[in-house]
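All protein chains but one are shown at their positions in the complex.
Labels run A and B following the written order; every chain starts at residue 1.
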């Protein structure tokens, strides 16, 4: 029988780790592309995977940082990056799996950041921002270190998927759905919006300067 | 009749908001120039407007961060960025107003950062640094995200205007002028130095390498 108190947290933790793996892969791939050495690739993988959560915990004064007490994060990232660097030539078709993992990570990171802020009694608007923050800052820092213009700010449904999920959660709570299912509906909404955006090539408009 | 206890804080808050608007405009304009989408432009506007204060509060262990309790910041930035993106083609001559707003922001941000550090009994030298930090880190982060070499480190009287204002404040206090007018003189000095530098094209020398 499923323990209702533990089950959601365990599932969220597993989804979180899938997101961590996705970010470690994305960071390592870009770092390799830039010609970084083994240690440099691991560092970029770390920044991509735990950079957003690190800055979120620092901004919210949550100490020690989440990866300082749960060593699984650092171990999973290091192992993922090393395995990818050593065996990558065996798996050149990693792209589709990465997009799937990445969408899972986007959803899990958003839910975690959103709930952490709500647990600190911050305003719902700030909680929505913290969900976005947790989900995107790692990728932003990766692109900054690798001297790339951040792709996720350009034409990707990424920030908006995270916001859509948070707003769904807030609406469900406002309407009285206070069960712990709300965060799974939030997870599902973010994942679905992101996957649909990839499938149908949705993107936000960018209003270009006339001149 | 003017309430002497409240008046300076209200005025400083208004000047702060003018600076926030200026930074949100500057961030949005650069992000549009880089082809970012609507959400990306809002994010860069946020970073530009509250990035410096965020890192200052994190460095000084002031929690919750200023924009987490006063939602006006996030609302003003989002509204400014959206309005600019939607209606920008109607106001192509925004440049001179922006420079004026930006100088007001430089002055207000410097005063706020400087006073926050003094309130924590930090050394005057550190307070001067915190004024500079609050005033420029946001613009620095904006340029970093947009993959630009920070203009303000190149040939602008920007850091020096902030320092000039802080030093004026410290001298006035040292000479015994302990009234609350000191921070307005500081505000005025920074604003004046910045506007004069723009008007007469002042800039700090950069001592180039011979070879």
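We take it that a contact is a pair of C-beta atoms (placed from the backbone, for glycine too) under 8 Å apart; a residue touches a chain by one contact, two chains touch by 3 or more.
Keep in mind the model is a prediction, meaning the values are calculated, not measured.
Asks: Could you tell which one of A:11, A:144 or A:164 touches the chain left off the display?
Replies: Counting the whole complex, the residue in contact with the absent chain is A:144.
Asks: Tell me which residue among A:54, A:110 or A:162 touches the hidden chain in the full complex.
Replies: A:54
Asks: Where the complex has a chain not shown, which of A:35, A:176 or A:205 is the residue touching it?
Replies: Among A:35, A:176 or A:205, only A:35 touches the chain that is not shown.
Asks: Pick out the residues on chain B that sit against the missing chain.
Replies: 58-61, 120, 122-123, 125-126, 129, 136, 140, 144, 147-150, 152-156, 158-160, 163, 203-211
Asks: Kindly note down the residues of chain A that lie in touch with the hidden chain.
Replies: Output for chain A: 31-41, 43-44, 54, 58, 61, 63-65, 67-68, 71, 74, 85-86, 88-89, 92, 144-147.
Operating definition for what follows: only the chains that are shown with their structure count from here on.
Asks: Using Cα averages as centroids, what's the distance between chain A and chain B in whole Å?
Replies: Result: the chain centres lie 31 Å from each other.
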